[in-house]
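Pasting in a structure now, in structure tokens, and then I'll have a few things to ask.
One protein chain omitted, others in place.
Naming follows writing order (A, B and C), and every chain is counted from residue 1.
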Amino acid sequence: MRIRAPRRGALRVGCVRFILDFFAPLNETPVTHATLLVDCQDRTGLVAALSDFVFRNDGNIVDLDQHSEPDTGRFFMRLVWDTARFRLDRAGIRAALGVMAQAYDLRWRLHFADERPRLAVFATKAPHCLYDLLLAHSLGELAGDIAVVVANHPDLGPVAAHFDVPFVHIPAGDKAASEARQRAVLAEHGVTVAVLARYMQILSPAFVADWEHRIINIHHSFLPAFVGAKPYHQARERGVKIIGATAHYVTADLDQGPIIEQAVARVSHRDGVEDLQRKGRELERQVLTRAVRLHLQHRVLVHGNRTVVFDG
Amino acid sequence: MRIRAPRRGALRVGCVRFILDFFAPLNETPVTHATLLVDCQDRTGLVAALSDFVFRNDGNIVDLDQHSEPDTGRFFMRLVWDTARFRLDRAGIRAALGVMAQAYDLRWRLHFADERPRLAVFATKAPHCLYDLLLAHSLGELAGDIAVVVANHPDLGPVAAHFDVPFVHIPAGDKAASEARQRAVLAEHGVTVAVLARYMQILSPAFVADWEHRIINIHHSFLPAFVGAKPYHQARERGVKIIGATAHYVTADLDQGPIIEQAVARVSHRDGVEDLQRKGRELERQVLTRAVRLHLQHRVLVHGNRTVVFDG
Amino acid sequence: MRIRAPRRGALRVGCVRFILDFFAPLNETPVTHATLLVDCQDRTGLVAALSDFVFRNDGNIVDLDQHSEPDTGRFFMRLVWDTARFRLDRAGIRAALGVMAQAYDLRWRLHFADERPRLAVFATKAPHCLYDLLLAHSLGELAGDIAVVVANHPDLGPVAAHFDVPFVHIPAGDKAASEARQRAVLAEHGVTVAVLARYMQILSPAFVADWEHRIINIHHSFLPAFVGAKPYHQARERGVKIIGATAHYVTADLDQGPIIEQAVARVSHRDGVEDLQRKGRELERQVLTRAVRLHLQHRVLVHGNRTVVFDG
Partner (left out) sequence: MRIRAPRRGALRVGCVRFILDFFAPLNETPVTHATLLVDCQDRTGLVAALSDFVFRNDGNIVDLDQHSEPDTGRFFMRLVWDTARFRLDRAGIRAALGVMAQAYDLRWRLHFADERPRLAVFATKAPHCLYDLLLAHSLGELAGDIAVVVANHPDLGPVAAHFDVPFVHIPAGDKAASEARQRAVLAEHGVTVAVLARYMQILSPAFVADWEHRIINIHHSFLPAFVGAKPYHQARERGVKIIGATAHYVTADLDQGPIIEQAVARVSHRDGVEDLQRKGRELERQVLTRAVRLHLQHRVLVHGNRTVVFDG
């Protein structure tokens, strides 16, 4: 039980510090945050242990959201703290969390606010989702950077150029060659998250496996309704009164991955397929950009085929 | 072309009347309305012919909603007129419409505001949809009357009694016997519309066929997602971020009938199955009562497996 | 009663044509439409007279939406017909409608689908609404053309350039001079509709009067809540759980003009003013673009300080 010794030691320090800091003013505009996502089987003391770890190292918790599922006994937590005066450096934090993770059998991810994720946006010809992401980025609405746009057609090059983002045209052609090229581009640009913005190609199972929970797709229906091709035609055919769009992580099973975000819009008999497509475009971009925002803020935890989204 | 003669004749009358009535004040609170629903292949002159028919017989159109589907070439119309000073009696109107229907190959239905449809509500044990319908009725929100509540369990008897509506308990038991009893009850109460308010029995194909487009069911999911049993469990399992409810006409194919109305609500990872069921109950009653209201206002036309809903 | 003679004459012709055309197939993809908007005190025969006018001149009505307000006795109608084989030319149609308008005391507007309205978008520095309009336009979603972008700052020039739309920078400075310049630009570009896309200047009463019901503004609140400056700050202060955006015609009274469209989004205590602004931007662009689309499709009638929106 390795955690015992550091814990007890730290607590002594903590108690001393407690006296000193008790009336210390809150650091009101922290410039540096760490976000910890934790996921494990629930047991008593998890919140206390993790919040105490932050406290006794002089971190101030600014946001904590924790949930235990009664039916599965699963524990999920998102903890954000101000690291401005934290005693441990990043390696130290990781080491300490590693020890606790072993003790408690935690799955965890740690993110620092100044280590901004780098995105690749994959597109084909439809521009609306790409514009929305690039605009959100340029308005400072995303906690990450769009490093490159990859497309299997050249049409959207000028859009990327307008926003000063590199554009790489990789024609579909030979599957293996394109994938190798894609992987090279992602590596070259330091990409950690791929966003499929109405990208009309299917990624290989190997690629999907390597990028598990790091590829976000937009499907133009309210999943699980209307999987597969031409969902607006399907919706028109079925006569639904509401259509939707779904952002999800890509898995080997098409349109079956964990859902991050969904939105809907009312339609009527007056809406032909073209109207559904237009209304759908509005939904697609909203939903995809929101899902990307949530992912970049480290608000999404995947458990099985479901997500826990600690949204603001 | 039988329509020619009456049309021309009526127009002469119409022109005379035109002069006389030109500055006549609008009858502002008409107590008697007729609602005509029409559905046919589109051809020129339909609106003119029908509105002229109303006009030259001294009816005043108070609401007209017409739509032609570009892709199918199908024409749909809902026409409401004030019959306070109409020249033709009800039989005369039906006769005239019959002639026009033959000429134009129309499907049509005609309803008079004072001939209120009579409903049977079918229920089992869940009270929420039943309460909602009975309350809406007692508040004067429905253009029809709840004539009887039919249930395969006795539990909801006091609810019906509270609203002074007859309650008939028909245990599920022998299928043929219960159906015979149901048919007898509907006949006895002059019922023209059946509403399945979380009724947990399946109606026979013969019954469904006899009551085509006159049985309204509420399904507790956003169809076509989660057909069949336990949709909230399915929704929880799939991890959707939005749940829904769907009111539809019952057809021989379970959960496949023409959709009248749908609504949705956001859910999160914090919502267990019980929470989904609670949020769902709120949706189910809203959606079912709205669908019943639309049906009773003669706003719903069925074409194939889709509905045209001329909602206010 | 001038209308009588042409009416009777036309009807004779109409009856002949009636026989000939009766089984003529519907012209399924009409390329030319006329849209008539009518607004008057209700009297009997209006729909019949107007639809008959279309019919006897060989027009086919493809969409008709009519509503009479019971409380005010006001009649509103939107009538769209296919003019492919219409007997009258545009001047002829206008002349005939002029006669009917006098007889019935109608207010009316007539629009032909190939006479596309030309828009000026007024902006300052915020790009989101401008992008949305330009993107909608480039996707063919608007029934009109963005002729020019006018801004009191140069910042958005590259956005207009990216979409190949002329950009005119008119610094705020001298009020009279800028307004004169604005009027000249609008005239030069044949503009008929002005859209204020988060334009941070107030137009003069004279300008507003000259462009009555032809200037569309987006206000970043759910009007009439939070009129005036800094509505997101006001919303945060009041602790509302839902924020909104409102598109309206500009009148002399700030934020008081007839409302065309509104939308809302949920917010929570976690949303600071910046979050409200971000969520608000998403609403503002949606609502403004929808309002512009509705206006360009000639779906909006103004009566007093309210609009009738015949939306699809």
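Following the convention adopted for this analysis, a residue touches a chain if its C-beta (ideal position, glycine included) is under 8 Å from a C-beta of that chain, and two chains touch if they have at least 3 such contacts.
This one's a predicted model, so the numbers in the text were calculated from it and none came from an experiment.
Chemist: In the whole complex, not just what's shown, which of B:D42, B:D58, B:D271 or B:E284 touches the removed chain?
Modeler: The missing chain is touched by B:D271.
Chemist: Since one chain isn't shown, list which residues of subunit A touch it in the complete complex.
Modeler: 1, 4, 7-8, 11, 15, 18-19, 21-26, 28-29, 41-49, 51-52, 54-56, 58-68, 70, 73, 103
Chemist: Which parts of subunit C are in contact with the chain that was left out?
Modeler: 67, 69-71, 76, 222-226, 237-242, 244, 258-264, 268-270, 272-273, 305-309, 311
Chemist: If you put the missing chain back, which residues of subunit B would it touch?
Modeler: Where subunit B meets the chain not shown: residues 127-128, 131, 135, 138-139, 141, 158, 162, 268, 270-271, 275, 278, 281-282, 286, 312.
Note that in this section only the chains that are shown with their structure count from here on.
Chemist: Starting from the mean Cα coordinates of subunit A and subunit C, work out the distance between those two points in Å.
Modeler: Distance between chain centres, rounded to whole Å: 40 Å.
Chemist: Centre to centre, by mean C-alpha position, how many angstrom separate subunit A and subunit B?
Modeler: Distance between chain centres: 45 Å.
Chemist: Compute the distance, rounded to whole Å, between the mean C-alpha positions of subunit B and subunit C.
Modeler: 33
Chemist: Residues of subunit A that touch two or more other chains: which are they?
Modeler: 268, 270
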